[in-house]
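One protein chain omitted, others in place.
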Amino acid sequence: MKMLSYKFRVFVVVICACVFSQGAVAAETLSIVKKRGHMQCGVSQGLPGFSNPDDKGNWVGMDVDICRAVAAAVFGDDTKVKFTPLSAKERFTALQSGEVDMLARNTTWSMHRDTALGVDFTGVNYYDGQGFMVRKELGITNSLELDGASLCTNLGTTTELNAADYFRTNNMEYEIVAFEKADEAVAAYNTGRCDAYTTDQSALYAQRLKLTEPGAHIVLPQIISKEPLGPVVRQGDNQWGDIVRWSHFAMVNAEELGVTSKNVDTMKTNKNPAIRRLLGVDGTFGTNMGISNDWAYNIIRTVGNYAETFERNVGKSTPLGIARGVNALWTQGGLQYAPPVR
Amino acid sequence: MIDKSIIQRWRARVGQRDVLAQIAVAVALFLAVYWLIDNVVSNLERQNVASGFGFFNERAGFGINQTLINYSEDSSYGRVLMVGLLNTLLVSVIGIALASLLGFFIGIGRLSQNWLINRLALVYIEIFRNVPLLLQIMFWYFGVLRNLPSPRNSFTAGDVVFFNNRGLILPAIEAGPGAIWYGLALLAGIAAVFWFKRRAKQARFVAGEILPVWRPVALVLVVALMMAFLLAGVPFSLEIPVLRGFNFRGGISVIPEFVALVLALSLYTASFIAEIVRAGIQSVDKGQREAAAALGLSNTQALNLVLVPQALRVIIPPLTSQYLNLTKNSSLAVAIAYPDIVSVFAGTTLTQVGQAVEIILVTMLIYLSLSLLTSFIMNWYNARVALAGGSHG
Partner (left out) sequence: MAEWTPKPARPAPASTVGFVGWARRNLFATPGDVALTLFGSVFIIWLGGVLIDWAFINASFSGDDRTACLKPVQGACWPFIDAKLGQFIYGRYPEAETWRVNLVFFFGLAGLVPMLVPSAPFKSANIFFLLGFYPVFAFVMLTGGMFGLVPVETTDWGGLLVTLVVAVTGIAASLPLGILLALGRRSKLPIIRYFCLGFIEIFRGVPLITVLFMASVMLPLFLPDGVNFDKLMRCLIGVALFSSAYMAEVVRGGLQAIPKGQYEAAAALGLGYWKTTRLIILPQALKLVIPGIVNTFIGLFKDTTLVLIVGLFDLLGIVQFHFTDASWATPETHITGYVFAGAVFWVFCFAMSRYSIFMENRLSTDRQ
């Protein structure tokens, strides 16, 4: 009995120590990240073009690039970032709990998420919309011909809700088969369990590469929803939010100003004041955010501008072969528009 | 005297220690729980996450492909929970029935004098219980059912029943208004079973007479059904499924996720039930069978009145825990998109609403109540059986 009570006394002491040592831990993400020496970025569990490990196990993709850009802005080194693959279900909790510092996981910016989940969206790095992929042999060209179809999709995404809305407003019947993982949904579609696979159109192109015969499937041109995909940070840390937001804007601005990873060093001597401000030659924009003034220079030098990351990961020369479309710069009729660095 | 006082003091001290230890545990527990809850609250508050159960009344907005009660996208999240729970119960009940049936036969096979059958049963048991259930579920769903034909090329039985990669499509029986009479007839049949069984039992105990049970029951049922026919004719019609567009319309469709899940659950659990049945039957003393024969009981009577009741007493407790396991294992449905409670509630609803704490707790609470309810019934049954066992002495 003596040992018993002694052990429990120790236990109590330990528990008390735990309780009282938990003072207010400051939620300054930037200082935590700097102290840790790397940034932790939440990405998907494998979506070609956006976040996917390559043959050597390195993460590549547009979402990965935005993470690297933030790391470059903070550390001047785009390799100081580690990736945490997250399921759709885990992503917000992982962000809320501080397991990751930011989320770049083809996540749709919706009002509910922005206002009720304790997170903030910092921008849109890809304007997407939900579409359908079907077998060519069905001879379908319009998504309105899908009456009575079985749809495979991922569980717990906006996709499920959009599909429901779309079929109901058009008075069509449907059967939804929702899988925990995208891979399982694609596998089920591939085996013929479903007539169509529905998710964001960019992801349809990406997942099509995983099918037995990619050529036997088409992505229907119709888009049934707005899916602005963008990086997400915890609510309440504005400084960190600013860094993530402007990392994306820096890449868009760089494209607009013609600054690329190839010419960024010569551009430093350019007379254009907008370029000089962007690259940190003039002004103190970086230090205002708590990072160095050559933050944007580091992003462009290591990751490139928006056009470069787009073409490298999802563009015409990649297996995905996606056109710029609405993701072109505003000056070219697209939606990508960044406020000026001024 | 001195000795006694030492012992008393020692006793008192030990008593004090016990109290102290308990207080320490209670305080530690309280602090630990307080700490955890405090963390959750402060975490959620800081991040401005909604809390509470208000979402139960909100519109769900997503579709579910197997619903036993009325459900549409306009239904609430509370309704989603009900749909999921019923789907869990459905797959469990059917899985339990099939697993019991199969497990019983294989258990008997294990006891067979026939070497070949004996070995076959053993091989079955060793294979199915030593491979993870999740793997078996995926094997049936992604491995086997994928090779089924498309709806256009369905396997069919007389163009009434269809089997394809969208599932098993059966004709629906539609009941007209007169069907109530048939329902009453069936009720009469069930009542007759109870009545005649009771009478037969009394007769057996009081006079040692053996009264027939099933023949009079059949008679009652036939008469009742004939009366129903005279009153209502045939108020049933078949709704035969037809292929229109992508899928079959009409009829009842059993989704392939359900087929795969039931198949895997019952094949897996049957291997455990078989062992339980074998152990149960072996536990009945050989002398019991001989004694029954000596009393002049027929084989069936010996089985019904002597062997099975005794074997059941050994079989029932582990069998219940297998049933419970099967019910809990049905949560693996989430891997193959069967809309059970974990999939639609702890899955879709969780991500749409984002309130992980509330939703996971509710889900766990539901499973917990199912399991506590079962063990409650079990204890009651055990007490009853034990009492009956003691009364003969």
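Labels for the chains are A and B, by order of writing; each one numbers its residues from 1.
The definition used in the following text is that a residue touches a chain if its C-beta (ideal position, glycine included) is under 8 Å from a C-beta of that chain, and two chains touch if they have at least 3 such contacts.
Bear in mind that the values here come from a model prediction, so they are computed numbers and not experimental data.
K.L.:
What chains on display are touched by the one that is not shown?
P.N.:
Visible chains that the missing one touches: A, B.
K.L.:
Just one of B:Leu111, B:Val144 or B:Ile252 touches the chain that is missing; which is it?
P.N.:
Going through B:Leu111, B:Val144 or B:Ile252 one by one, B:Val144 is the residue touching the chain not shown.
K.L.:
Have a look at B:Leu31, B:Ala50, B:Leu120 or B:Leu303 and name the one touching the chain we're not showing.
P.N.:
Here the residue in touch with the unshown chain is B:Leu120.
K.L.:
Go through chain A and note every residue touching the omitted chain.
P.N.:
1-4, 22, 25, 27, 32, 45-46, 53, 57, 82-87, 89-90, 93-94, 96-99, 180-181, 183-184, 186-187, 190, 209-212, 214
K.L.:
Could you list which residues of chain B touch the chain missing from the display?
P.N.:
Spelled out for chain B, the touching residues are 18, 21-22, 25-26, 29, 36, 39-40, 42-44, 46, 112-117, 120, 126-127, 129-136, 138-139, 142-144, 146-147, 328-329, 331-332, 334-335, 342, 346, 350, 356-357, 360, 363-364, 367-368, 370-372.
Simple rule for what comes next: only the chains that are shown with their structure count from here on.
K.L.:
Taking each chain's centre as the mean of its CA atoms, how far is chain A from chain B in angstrom?
P.N.:
A distance of 43 Å separates the two centres.
K.L.:
For the complex, give me every residue of chain B touching chain A.
P.N.:
14, 17-18, 20-21, 24-25, 27-28, 31-32, 34-35, 39, 43-44, 46-50, 61-65, 73, 142, 145-146, 150, 165-166, 244-247, 249, 255-257, 334-337, 339, 343, 347-348, 350-352, 354, 356
K.L.:
Touching chain B in the complex: which residues of chain A?
P.N.:
1-2, 4-5, 8-9, 11-12, 15-16, 18-19, 22, 27, 88-89, 92-93, 96-97, 112-113, 116-119, 146-150, 155-157, 160-161, 163-165, 167-168, 174-180, 184-185, 187-188, 191-193, 195, 234-236
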